[in-house]
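With one protein chain held back, the other chains of the complex are shown just where they sit.
A and B are the chain letters, set down in written order, and residue numbers restart from 1 in every chain.
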Amino acid sequence: MRTHKVFIVFVFVVVWEVVAVLANSRFLPSPLHVGTTFWNLLSSGALFRHAAVSLARVLAGFLLALAVGLPLGVLMGWFPKMENLSVIIEMLRPIPPLAWIPLAMLWFGIGFQSKAFIIFIGAFFPILSNALLGVRETEPYLVEAGRVLGASDSQILRNIILPNSFPSILEGLRIGLGIAWMCLVAAELTGLNPPLGLGYLIMEARDLGRADTVMAGMIAIGVIGYAMNIALRQLEKRLVRWRP
Amino acid sequence: MKKICSLLLVILVVGCLSQQEGGIQSIDDLNGKTIAIPGKATVQDFLLQRFLRDNNITATTIIVGPPEMIQTLESGGIDGFIAWEPYPARAVVEGEHMLLVTSREIWPHHPCCVLAVQKEYLAENKDVVLAVLASHMRATAFILENPQEAIRIGVDFTGMSEEVVSQAVQTIEYVYEPNYAGIKDYLEQLLEMEYVSSDDVGDMDTFLGEFVNSQLIEEAAAYSCSNLDRIVRMGYLRADLHQLALFVALDQGYFEEFGLTVELYVFSAGPQEMDAFGSQDIDMGYLGIAPATTKRLNLGIPIVILAGANNEGSALVVS
Partner (left out) sequence: MITLEQVAKTIGELPILEAVSLSVKKGQFMCLVGPSGCGKTTLLKCIAGLRTYEGKIRIDGRLSQGINPKIGYVFQEFSLFPFLTVKGNMEFGLRIQKKPRKEMDDIVASLLDLFLLQGFEHAYPHELSGGMQKKVAIARALATDPEILLMDEPFVSLDAQTRNMLQKELLRIWNKTHKTILFITHNVDEAVFLADRVMVLTRRPATVKEEFLIDLERERDRTSPEFVSVRKEILKELEEEYVEQVDRGYKGL
């Protein structure tokens, strides 16, 4: 399986190289060119600094979304009255996180907070709705099975609903993290302080017309996003062994 | 939802409190402050560096899109910014911020916006290019002769107040001759900062001779025609008073006199407009010399500069 994947990546790079050579255009730098740029960025430590700042922004926004979205989703799923909140949630959800950028800059300026806010918006809804779904879709007979064994409401929530919703919650985290990562780049494309971040790297390279640096930044984003996804999947495998 | 609201409120308050700082009264107060530029390698970037160096000041520079500069200044995210008009004028008139120095004082007659054309388009449609160039020259002359009328046109096109527009045009030098010496000076700085590669430039005079075409101005001055019956796709920047000549030419119907229809494409910044040149979505355009030069070299987007639109016209504003 692994050799297959390596092979596919290899074929992709070869096709890219061939197309780049045929096109012979600055608009499409060759993998070799991009690889050199990538390596230079990596060895100078610049890429690491950009990535570290980006990761910090993503984690802050993501953890905030987790801290608010998860309990809110669970409560909305558990208390029928809380479900009325979904009117507001369902109206806010279709608004693309990027549409919040102008307001985020007005409210939070160009610093850390406005980026974290955009990421929070992006990660919040999948986390919330997956938690809500997980709780609401817990089969009623599991709840009743707990009741006849003497469990109280809070014991049912803690010992049945939450563990049973766990796969759905984790799925929400995975989607949320993916969206957070996507929002990050867009959030960094406009005014920011300090001038660091993978999105910033791309923006600056775009303004200067450096397609190779743009691609190097994109590759860094792809690789980190891929790694985060794999890490979450491994976590899921370990924590949800009970799933078929 | 209550939770979210109160949380946001807390973040908001903390954010605002953490960003309060003292104002700037003189040039020396800039030391250690944060100043926004519109982008790396822009003319404003070099203007600020030159200004800081001349005055022996160290300050942090960060990048903020010009449309966000005033609000960022007001929210305390930055202590000042350098940008093209009308942003400094708006900050002064609408926000009562202080205009610390104009770009004229930092680098007299520095190049700024230019009129550019797709190289291939120039080769195939010289008559259209001459008509546009002639209209541009006529409009520039109009601005110099009828400043009050030009301000009215600027107000109509940008939707900004007359006060802002008249404040802005004071710092702008409207020209049509391409500023060859200024562009050369700028290119040398780009090379020095390694924003472009000397491999791409080659011999500087050869490159500039091809990149900046000064001969067409004369030809255009003598050009006349009334039935071109052509359409030209023209890019320009949103609410940029440097490009007032375009607004005047449209307002006064100069293009129509040549039988030319101008299809307008608006961009929020020069780099985007250069991308549109690259994808051949526009034939001609008004844009800043900075993206025109960096992207001409780094991406090899084949454009030729025909005329200047203005020199100077930027300013450093502090809160």
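Worth pointing out:
We take it that a contact is a pair of C-beta atoms (placed from the backbone, for glycine too) under 8 Å apart; a residue touches a chain by one contact, two chains touch by 3 or more.
Values in this document were obtained by computation on a predicted structure and should not be read as measured data.
Though it is not drawn, the left-out chain touches A in the full complex.
Residue-wise, the contact with the chain that is not shown comes from A:N164, picked out of A:N40, A:S86 or A:N164.
Interface residues of chain A with the unshown chain, by the touch rule above, are 139, 141-142, 144-151, 155, 159-160, 163-164, 166, 240-244.
Following the convention adopted for this analysis, only the chains that are shown with their structure count from here on.
For the pair chain A and chain B, the distance between mean C-alpha positions equals 36 Å. By the touch criterion stated above, chain A contacts chain B in their complex at residues 25-27, 64, 68, 72, 85, 88, 105-111, 113, 117, 190-195, 200, 203-204, 206-211.
Residue ranges of chain B in contact with chain A, taken from their complex: 1, 3-4, 7-8, 11-12, 15, 19, 34, 36, 39-42, 61-65, 68, 71-72, 75-78, 195, 269, 271, 274-275, 278, 291, 294-295, 297-301.
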